[in-house]
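Only one structure is covered here, and it is reproduced in the block below.
Heads up, one of the protein chains got dropped from this complex, but the rest are sitting where they should.
Order as written gives the chain letters A and B; numbering starts at 1 within each chain.
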Amino acid sequence: MWEFTDDKPIYLQLTEQMCLRIANGTYKPGEKFPSVRDVATEAGVNPNTVQRAFSELERSGIVCAQRTAGRFITEDSDMIYKLRENLAKEHADNYLKKMASLGYSRNEAADFLSKVKEEL
Amino acid sequence: MLGKLFKYDLKSLGRFIFPLYAVLFGSAIAVRLFLELFGSGADSQGAASFVYTLLGSVIAIVYFLSIVASIFGVYVVIAINYHKSLMSDRGYFYLTLPVSHDMHLISKLLAGALLILLSAAVFVLSFLPFIIGNVQLPEILDVLGKVWETIRELFLSKNAWLILTLLAIGYLFGIQILIFFCITVGQLIPNHRVLGAFLAFIAHMILSRSISGIFAAAGLERLDIEIFDMATVGEALSGILLRSIIYYLIIYAVEYVITRFVMKHKLNIE
Partner (left out) sequence: MSIILEARDLTKYYGRDLAVDNLNLTLEKGQIIGLLGPNGSGKTTFIKMINGLLTPTSGMILINGEKPGVNSKKVISYLPERCALPDWMKVKELVKMYGDFFTDFSYDKARTMLSDLHLDENKPYKTLSKGNREKVQLILAMSRQAELYCLDEPIGGVDPAARDYILRTILQNYNEEAAVLISTHLIQDVESTLDRALFLKEGQIVLNDTVDNIREQRGKSVDALFREVFAC
């Protein structure tokens, strides 16, 4: 469910993975966000760390905290769309960089992708 | 809290002592039964005589061993329980309970005292199987009464009850305190705890014997040797007795304080 690597702070990884779930619709717009305690227990992570990750999400506006009702995912579909796009751009950037290290130019890399997408 | 500690200390001690009492009673009854059933067997010969002797010996040995055990056993159990609860792995649990060191000691002393009293009672009662149906009971009581009177006149004259009370306190608590003292001070010597306990005991013996004699005899000068009758001798002796008992009680009080101090500040359970 939650996978953490050794090299980055856990709160950052948590933020990323939560963004991913919001971007791909696992957490739906306007839905209530899980509680700190639930995520902490499920992920085996310190509650303060989880709290820090949540605060990051609140800061970016993707998650809104309503005082008594709790935390909710934003209903701003534009924002979620942009989030998804940004994450996709990161993957694309990564692809292009790796192909460049194999000697492919950007155009070659793009063409290559079109060619193999049927096979994969 | 004291009540709860006491409950658990009692349970801890009791599980060794009560089986011992059962054995004592059981063997006393067995001896009595044996004597009743086979009393005349001494005359028989051959195989029957052999079985009689063997069975009789076994029962008699068990009985005498259990008498000895019931006199000393309770102190052995008290010592082992003290060491196990506070000076071994279990100390990690007991000494982190929200209870003062005094409470630990007092609880153990009270539980031990109860069991010492119980042991004494059981010891006396273990003669019951012999006394029941025995016509000599009134005579025995008569003899006991006379012995008691002599003791009273000779040693206890005035302050009889004071002396008896102090003796009881010394008997019930003093020896326990000495045991706790030896064990606690003994653990100050790492890796040589038993030796340490032994040395502490020797220190106690030297101190108590050497000075108490002087202390007690201080009363002797007042004895006017010209008037030599039971009354004045009794008075002097009772004075000496009283003084030496008080002296021992002071020693025990000091040892209690030392024990508590070491427990609080110098303990290292390993």
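Going forward, a contact is a pair of C-beta atoms (placed from the backbone, for glycine too) under 8 Å apart; a residue touches a chain by one contact, two chains touch by 3 or more.
Owing to the predicted nature of the structure, the values given are computational and were not obtained by experimental measurement.
Undergrad: From the list B:Leu97, B:Leu128 or B:Met205, which touches the chain that is not on show?
TA: Among B:Leu97, B:Leu128 or B:Met205, only B:Leu97 touches the chain that is not shown.
Undergrad: Which parts of chain B are in contact with the chain that was left out?
TA: 1, 4, 8, 12, 15, 85, 89-93, 95-100, 190, 264-269
Undergrad: Going by the touch rule given at the top, which residues of chain A touch the chain that is not shown?
TA: Against the left-out chain, chain A lists 4, 6-11, 37, 40-41, 43-49, 52.
The rule we apply is simple: only the chains that are shown with their structure count from here on.
Undergrad: So how far apart, in whole Å, are chain A and chain B when each is placed at the average of its C-alpha atoms?
TA: Measuring from centre to centre gives 76 Å for this pair.
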